[in-house]
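Note that this complex is displayed minus one protein chain, with the remaining chains in position.
The letters A, B and C name the chains in turn, as written, and every chain counts its residues from 1.
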Amino acid sequence: MDSDTVVSLPEAIERYVEDGATVALEGFSHLIPFAAGHEIIRQGISGLTFCRLTPDLLSDMMIAADCVDRLVCSFFASGSAGSLYEVRRRIESADPRPLEVEEYSHHAMTLRYHAGAARLPFAPIGSFVGSDIPGINPDIRSVVDPYSGKKTYVVPPLNPDVTIIHAQRADRHGNVQIWGITGTQQEAAYAAKHVIVTVEEIVDEEIVRSDPNRTLIPAHAVDAVCEVPTGAHPSYVQGSYDRDNAFYREWTPISKDPARLQEWLDTHIRGTRDHAEYLQTIGADRLLSLRVDPRPSGTVDYGRRASLNEGTVK
Amino acid sequence: MDSDTVVSLPEAIERYVEDGATVALEGFSHLIPFAAGHEIIRQGISGLTFCRLTPDLLSDMMIAADCVDRLVCSFFASGSAGSLYEVRRRIESADPRPLEVEEYSHHAMTLRYHAGAARLPFAPIGSFVGSDIPGINPDIRSVVDPYSGKKTYVVPPLNPDVTIIHAQRADRHGNVQIWGITGTQQEAAYAAKHVIVTVEEIVDEEIVRSDPNRTLIPAHAVDAVCEVPTGAHPSYVQGSYDRDNAFYREWTPISKDPARLQEWLDTHIRGTRDHAEYLQTIGADRLLSLRVDPRPSGTVDYGRRASLNEGTVK
Amino acid sequence: MSTTSAKEFTETELIVCAAAKMLARSRTVFAGVGLPTLAVDLAHRTVNPDIQLIYESGVAGAHPESMAEGIADSVVVSGAEAVVNMHALFGYVLQGGNVDVGFLGAAQVDRYGSLNTTVIGDWDSPKVRLPGSGGAADIMANAGEVFVILRRHDPAALPAELDFTTSASPVRAAEHPDFIQPPGFGVSTVITPLGILRRRERLGELELTEVHPGVTVEQVQEATGWDLAVAEDVQQTQAPTAEAVRLLRDEIDTVRLYLR
Partner (left out) sequence: MSTTSAKEFTETELIVCAAAKMLARSRTVFAGVGLPTLAVDLAHRTVNPDIQLIYESGVAGAHPESMAEGIADSVVVSGAEAVVNMHALFGYVLQGGNVDVGFLGAAQVDRYGSLNTTVIGDWDSPKVRLPGSGGAADIMANAGEVFVILRRHDPAALPAELDFTTSASPVRAAEHPDFIQPPGFGVSTVITPLGILRRRERLGELELTEVHPGVTVEQVQEATGWDLAVAEDVQQTQAPTAEAVRLLRDEIDTVRLYLR
C-alpha cells in the first residue's frame, strides 16, 4: 500500500518470497509472470510449494533450478510445447529427486483460490463424482447438502504466502488493470498474504481512475508493484506483444536434455543480473517480431455531475 | 439468442413473465430496471415472488400495484427516500393484504444468485453466527466443515424464472456491456431460466467487440434485449443521466398515502401505454436536468497480430 | 492544523470529529454515506492521508468531485480507483479480511455490541419494520472492528435485550461454539449524543469511556437500558478543533447535506 508499494522486482522477491513458502504464480497463458519466476531462480529460493493451474514452461524452469518441492495444480503440460520433461522426469523417475504433486481440475483450483480469497472454510464443486481424483487427493472431501440430503465434493481454501501476477499496468498505489484473459488472478491475489504485481508500465493514477471498472485488483490487496517491461516473455501481453511461439517449440528439446536445460538456465537466468539482461539474451530482433499492431478499444463515458445539477443536490 | 433476441419490452415481458413467477430485478442503486417493472404493472401480472437485494421504490410500486405476493431480499428501505410505506403497511398491518418476506443479508443474497448461477447445491457464508436471521429463515441452514469439524451457515441457490436488468448497451445478439456499479447482475442473470435486458442503446456489434472485457453478460445467457432509453429512471445510468433525487424524495409522501400512491400509478404507469409515455409524464425539462457532462474513459489496446508475425505462425 | 478548540460546534460535529480521530491508524473503512463518510473524509484530511473508503456498492478509493448522496451515487464511481462487483466486494474484500473498520448504524445496541436493524416488536407481527440487515450482518462478522454512531441515547436504543439480533457480537456468536467463529472483533466503539462507549476485549462488554461536554456519567447510565460499566478513567470527549469544524463546514459538507 502506497508510498513504498513501488519497488524493484529483486527487492519485492527478496522481501516477500522465503524458502519453503507457498507461492502462486498465475496467468492463464496470458500474462504469465516469467520475469518474477526467473528472479526467484536467480535468488536461489528453494523448497517452494508452487501453485499454478497450468504449470507450463515456468514450472519446468523453476523445478529444474530446484526451487520447488511441491506442485499444486490442475494441468501438467504446455498447450503448444507438449510435455514438460523436467516435470515428467521428476514424477516418473524421481530424477534427480521426487516431486510432490497435489492435483485438481481447473475449476477446483479456481475454487480453492476463491475460497481462500473469501476466507471460506471450503467451496462445493459439481465435479469429481466417480472420478479417481478424490482417491489420490485426500484434501478433496465431501459434505452432505442440507437441502437434498445428498453429498457434494468440496475443496479447501488455498491461501498462498505470496501471489505473483503480471499485468498491463498499475498506478503507484497498486491499483492493477488487466484486459484480455483475466484467468484466476483476482481470486489468487485476494487469497494471498502478500501480492506482488509486475507490470508492463506504471501509469499515472489519472489513467487508472479514468476507467475504474478496468481495475481487477484494487490497491488495498497489493503489496508491491514492479515495473518490468516485457515481463511476461515468452508468454504474451494483450495489446503489447504476442506469445513467442518459437520459444515454446524450442523448449521441448531443451527440456528433454537435463544438461541443455541447466545450460539454458545458466545462460539466460543465472548468468543474467536482471530481466533486462535476460531480454538481451533473447535478442531485440526476436522481441521486435512479437510486436502487435494497434486495435484500440473504444471509450465509454463515466460522466461527471453537470454543474447545472449540482446546485439542486439538496 | 440471436435473430429474435431484439424485441420490444412489452413483448419480452409478455413472453417471459408469467403470473406467479419468481422474478429478479437487479441493479444496486445504479441501472435499476424501472421501465421493466412498470411494464409488469401495466400488464397486470400478479402473484410474483420478487427477488431483489434492495427492494427500493420499485418494489413499493409493484407491491402497491398488487403484482407481488412474496419478497426475497436483504434491505427494505431506500437510501435517500427512507421507509417504503407500501411495504411497511403490508408487513406491519397486512394492509391491504399480507406480504410474505424471506430475508437475508446482502452477501447472502449475492451468494444465493452465485449458487444459482453455478448450479451449486448451496453456498457457505461466514455471516449469521449468533444472529436471529437463521431463526426466522429456515432456508438458511448449516453444514459441518470437513476440514475443521465446525459448522458454517449455508444458503440455497436462487434460480429466478426470469431475471431482468438494465444496461448501458448491448449488441443485437445480446452481449451486454455495463460500466459503473455492476452489483450482482452477472450472477442474477446466469442464475435465471430467462434473462431480459433493457438497454439505453442497442449498438453495432463492432462496438461491443472492440472491448470484450466490458461484456458482463455474454449473449448465450440472454433471451431478450429491449432498447428502452432512460429505462432506469428515476435511478441512474453511469455516463448517461443522474439519479432523479427529487423523485426519490417526493416518493415518501406519495408512498405514505395509499390513495395518492394509486393515483400516481394510474397517472404514470397504468395510464401510459409504454415507457416513452411514462417519460412524457415526467417531463422533458426534468429529464434534461439529469444529464451529465462527459468524462470519457481512456482507450486500451487489444492489439492485432502483426502481418509480419502472421507468416511465422507455423 | 489548528489545535485550538472551536468555540461553537454542533453535536453532529462533535461526533464526527470524535470518529475521525479514531481512524488514525485504519487502512480501509467500509462505510455508508452520512456521518461515517464525513468522518472518513475528515480523517483523510487530518490524521490519516492513506485511509481508503470502501462502499458496499463495490467502489474502492472513491474521489468524488461533489458531495455523494448515497453509497452508489454516480459521483463516487467517476474517477474512483476501482469498482468491483458485489460478489467480489462482499466475498474477497469484506469476508476476505480487507476491511479494518466497518461503520454501522442501528436502532438498538446491546451491552456486547450486538445490533438490531430489523424490527421493533416481533418479527412475525412487527410494531415497526426496519430496513433489515443489508450488509450489516456481513460487516459485523468480518470487519476488523465496527464503529456505531447512534443518533439517540436512551434505554430504547440501548436496551437490556434487543427485540431482534440482526448483527451478532462475538459474545453472542460464542454461544454457538459448534460454529466457526466470525473473525471480526465486533463493535469496538459506540458514539452517541451523550458519550463514547468502548469494548476492549473481543468477548467483553461496552463501557463508558468518554462523556461529551456538559454530560455526567450518571446521565449516561440512566439513559442506558442495562447497568452500564464505566471505565476507571472516564474522560470528557475532546471538543473539535476550530480547523476540523472549518474543514467540515467549508470544505467537506458545504451544502449541509449531513451536518444538521
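In the analysis below, contacts are C-beta pairs under 8 Å (C-beta built on N, C-alpha and C of every residue); 3 or more make two chains touch, one makes a residue touch a chain.
Note that the structure is predicted; figures quoted are calculated from it, not measured.
K.L.:
Let's see if you follow the contact definition: name the visible chains touching the chain that is missing.
P.N.:
Counted over the whole complex, the chain not pictured touches A, B.
K.L.:
From the list A:22, A:127 or A:210, pick the residue that touches the absent chain.
P.N.:
Here the residue in touch with the unshown chain is A:127.
K.L.:
Which of A:49, A:213 or A:238 sits in contact with the chain that's absent?
P.N.:
For the chain that is not drawn, the touching residue is A:238.
K.L.:
List every residue of chain B that touches the chain not included in the displayed model.
P.N.:
Looking at chain B, the ones touching the missing chain are residues 1-3, 114, 117-121, 171, 173, 175, 186-187, 190-191, 205, 208-210, 212-213, 215, 217-221, 302-305, 310, 313-314.
K.L.:
Since one chain isn't shown, list which residues of chain A touch it in the complete complex.
P.N.:
Per the touch rule, chain A residues meeting the hidden chain are 28-30, 53-54, 73-77, 79-80, 87-88, 91-92, 103-108, 110-111, 114, 125-133, 136, 142, 145, 148, 150-153, 179-187, 236, 238, 242-243, 245, 292, 295.
Definition applied: only the chains that are shown with their structure count from here on.
K.L.:
When the contacting C-beta pairs are counted for A-C and for B-C, which pair yields the higher total?
P.N.:
Here the pair linked by more C-beta pairs in contact is B-C.
K.L.:
So how far apart, in whole Å, are chain A and chain C when each is placed at the average of its C-alpha atoms?
P.N.:
The separation of the two C-alpha centroids amounts to 38 Å.
K.L.:
Round to the nearest whole Å and give the separation of the Cα centres of chain B and chain C.
P.N.:
29
K.L.:
For chain B, give me the residues that contact two or more of the other chains.
P.N.:
As it turns out, chain B has residues touching two or more other chains at 126, 142, 145, 148, 150, 152, 179-180, 182, 238, 242, 245, 292, 295.
K.L.:
Among the residues of chain C, which are close enough to touch at least two other chains?
P.N.:
59, 69, 74, 77-79, 83, 91, 95, 142, 180, 183
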